[in-house]
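So that we are looking at the same thing, I have put the structure below in structure tokens.
A protein chain is absent from this complex, but the other protein chains hold their places.
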Amino acid sequence: MSAQVCVLYFAKSVELTGLKEEEFVAVPTPISSRDLWRLLLQRHPRLSLLQHQVVLAVRQQYVAIGDQVVTLEDGDEVAVVPPLSGG
Amino acid sequence: MSAQVCVLYFAKSVELTGLKEEEFVAVPTPISSRDLWRLLLQRHPRLSLLQHQVVLAVRQQYVAIGDQVVTLEDGDEVAVVPPLSGG
Amino acid sequence: MEESGGRSDIFKLSRDWLSVQEVVSAVGSSSCGAISLFIGTTREDEVGGRKVIGLEYEAYELMAQSEFRKICDDVRARWPTVTHVCLHHRLGWVKVGEASVVVAISSPHRHEGQQAIQHVVEQLKASVPIWKKEVYDTQEASWKENAE
Partner (left out) sequence: MEESGGRSDIFKLSRDWLSVQEVVSAVGSSSCGAISLFIGTTREDEVGGRKVIGLEYEAYELMAQSEFRKICDDVRARWPTVTHVCLHHRLGWVKVGEASVVVAISSPHRHEGQQAIQHVVEQLKASVPIWKKEVYDTQEASWKENAE
């Protein structure tokens, strides 16, 4: 199974990818958050600068990068979330 | 020795004495704060309703009613301070 | 207003409506990242079946000023980074829903300001000679006493 998802970039990840958002057309699902991050790194190797600091958000819920498995549907939003600095 | 002092009343003590301030012309000095309070009670017996709740202020410094001795000078300000309720 | 080393302690007793923006502006400082604020308002309340319609405040004004200065000295001893402190307190008639006190403190970071403001409000209630009388819809009134 695979899904087409919309990937959103914020803060430093915008500068590293040069993009605010893009479509990923054939993401395997279910997938661990670690493998999802690897897919992003394959497309944008400079994102490795955020390694160990970044988390993802899938359908606006935080997911740490690790063994956790997520199920994706077409149209889902996946976000790259660098360290927060609001307030 | 004696001094002429200005006595200020606030809050409930205004209602009990009917006064906002008055002159006391011959207050003995030095005097304990307990004796000073007795002088006030002699002139305004209804102030006894504040007994055990009131403190005095002499020259704008709080003085609990008790053994503490204060020295008064002509023109000094003595205030009757019912329980505070600012804020 | 007391100024020393760029720090100010401002205390004002006012018979007019209190402006939150004025108090905030009084403590603003480009060296501060945090402003903590407390607003005390007259609460709608019922006491023994009578409705509170407002509060009537009075103060021993000069002594209130000097007690405020003591509180600020104490705040600066406990939280040395606190920059400006400003307290405006209403006198006279304050109807339900209006502010009776506005306090603001600026500090480089937020923790010291948030602790200091609690201390200022507690000490205001404990030691500044101000009194209020609750006035009811029955025309009755009673002098209040701070619990703390």
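Here the chain labels run A, B and C in written order, and each chain numbers its own residues starting at 1.
In the analysis below, a residue touches a chain if its C-beta (ideal position, glycine included) is under 8 Å from a C-beta of that chain, and two chains touch if they have at least 3 such contacts.
Since the structure is predicted, the reported quantities are computational estimates derived from the model, not experimental observations.
K.L.:
I'd like the shown chains that the missing chain touches, ordered by label.
P.N.:
Taken over the complete structure, the missing chain's partners among displayed chains are A, C.
K.L.:
Across the whole complex, list the residues on chain C that are touched by the chain not included here.
P.N.:
20-21, 24, 28, 30-44, 96-97, 108, 110, 114, 117-118, 121
K.L.:
For chain A, which residues lie in contact with the unshown chain of the complex?
P.N.:
8, 10-12, 53, 57, 60, 62, 79, 81-87
In this section, only the chains that are shown with their structure count from here on.
K.L.:
List the centre-to-centre spacing of chain A and chain C in whole Å, with centres computed as mean CA coordinates.
P.N.:
49
K.L.:
When the C-alpha atoms of chain B and chain C are each averaged to a single point, how far apart are the two points in Å?
P.N.:
Taking the mean C-alpha position of each chain, the two centres sit 26 Å apart.
K.L.:
Return the distance between the CA-based centres of chain A and chain B, expressed in whole Å.
P.N.:
About 74 Å, centre to centre.
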